[in-house]
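Only a portion of the chains appears, each positioned as in the full assembly.
Naming follows writing order (A and B), and every chain is counted from residue 1.
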Amino acid sequence: MVAVTIWNEFRHERTDDDVAAVYPDGIHETLADALEDDHAVRTATLDDPEHGLTEDVLASTDVLLWWGHEAHDEVTDEVVDRVQERVLEGMGLLLLHSAHYSKVFKRLMGTSCSLQYREDGETERLWVVDPGHPIADGLGESIELPETEMYGEPFDVPEPDRQVFVSWFEGGEVFRSGCCYRRGNGRIFYFRPGHETYPIYENEDVRRVLRNAVDWAAPTEGAPRTFGKRD
Amino acid sequence: MVAVTIWNEFRHERTDDDVAAVYPDGIHETLADALEDDHAVRTATLDDPEHGLTEDVLASTDVLLWWGHEAHDEVTDEVVDRVQERVLEGMGLLLLHSAHYSKVFKRLMGTSCSLQYREDGETERLWVVDPGHPIADGLGESIELPETEMYGEPFDVPEPDRQVFVSWFEGGEVFRSGCCYRRGNGRIFYFRPGHETYPIYENEDVRRVLRNAVDWAAPTEGAPRTFGKRD
């Protein structure tokens, strides 16, 4: 069974009544609920010691999910180093919504990860542009979300290895909303949907994508990664 | 000066009054008008001998533009072979709009090149998703076309080497509308805009893209392409 750790900043939910109304136990618990039937799930949050991401926790994690928004800068560089190293060794990583601006994503991409946005409750339609990708298993031709925050291009990331979704927004924008990368042995998936006041993670299609993406991102056995001086 | 050959099926314009009203001299002449200030331009059409694409014409062409729609099957395999061979040697190729279904594009892609479509005069907005690409030089953040035929995903092509544009359509769809490929030494650009009854090729931004794409697709000097038995 794939060992999943869900990391959540867990600040909005404790300070903002509107957020608490949608995610009373924290976004991490809603994400856990989507995954725990067929994955071994743990959670960790910013205010835990070492943000809950000790060497031991990461060493026993196959796939890490990351949700953060207002406190990206409070994540220590030591933990960012640790996450990066584990990804290069093979740990999968899913970055959700505003995690595009997290230190771990920027570290692994090498770019600013900037984008355009508008918070206006618009309809989003995520089109499957790669219907043969395992992250799209069991979906229809698109996922429709009635009320979302808009994210628009340009999105300052390296060209994805594989583009799974492209979003259409009611207000006139598009966004590359499902992007696959490999860094070292690790598989990385950026998935746009999710917001603290829209109940996006209750959507069945979104939950299906999360399960698919975790399974896709799980490490493979691999061959040796041996570096340094050679005889 | 880059030597350009513009190939047009040139059938709609001679049989359909609505098309003739928009492109009285043929789509190829409007395309030529967009390019001839700073390129050496020739044209060729389906009903010319060898479709106007003799060995000599192709040998002296740096970049070939292709517009076809209702008569893809009338293009002979011999001419398709010839175009493919020249692309592999380094000739650039621009496929416009319904040329997604041309024999030459399908030959070079290896896929069905199918898509979804709706002819309803909708607004299209082409977002620049790769603002550092030379094909986007001098554009704004997007190109707006007030009335177009919709093309929607999935688009059955290999993952592009580089995605320059993604289109938003009023009716709710998205499309990868500017796709770069390399096959052999040749540069290939598929560009969605263009239709026989909407005057898309009069649009200044579209014309700018055509000029940029021709310059991007022009052959480089290169290194030897030597194949076969080796001592």
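Going forward, contacts are C-beta pairs under 8 Å (C-beta built on N, C-alpha and C of every residue); 3 or more make two chains touch, one makes a residue touch a chain.
Treat the numbers as computed from the prediction; the structure is a model and nothing was measured.
Asker: Tell me, please, the full copy count of this complex, given that what is shown in place amounts to 2 chains.
Answerer: 4
Here is the rule we use: only the chains that are shown with their structure count from here on.
Asker: Going by the contact rule at the top, pick out the subunit B residues touching subunit A in the complex.
Answerer: Interface residues on subunit B, with respect to subunit A: 125, 127-131, 141, 152-155, 159, 162-163, 166-169, 172-174, 176.
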